[in-house]
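This is the structure I want to talk about, given as structure tokens.
All protein chains but one are shown at their positions in the complex.
After this line comes chain A, so read on.
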């Protein structure tokens, strides 16, 4: 059980108020009509499933109902921070480049 801060409504609430929405920032193939079966399969099903620090999405289902980005450690369950999807993406891209 952990507490999550919703960046949209500014509330810090228990995990039960939120729903998990999986890995964040999965890029859809830019030209879907040209994507191969392998590229589609990769986009639809393959997941990073990271052991350690992981970017994921949560929805504040019992609150403002908005989806946002969370950086959470999947071993210790520690949360580094929460951002709106747009804010988080910049940080995520910067991290992926590094």
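Rule of thumb we're sticking to: a residue touches a chain if its C-beta (ideal position, glycine included) is under 8 Å from a C-beta of that chain, and two chains touch if they have at least 3 such contacts; residues count from 1.
We take it that contacts and distances are computed from a predicted model.
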| item | value |
| --- | --- |
| Name of the absent chain as recorded in UniProt (options "Sarcosine oxidase subunit beta", "ABC transporter permease subunit", "Leucine-binding protein domain-containing protein" or "Protein-arginine kinase") | "Sarcosine oxidase subunit beta" |
| Interface with the unshown chain - residue positions in chain A | 1-2, 15-16, 19-20, 22-23, 37-38, 40-42, 44-51, 54, 56, 72, 74-77 |
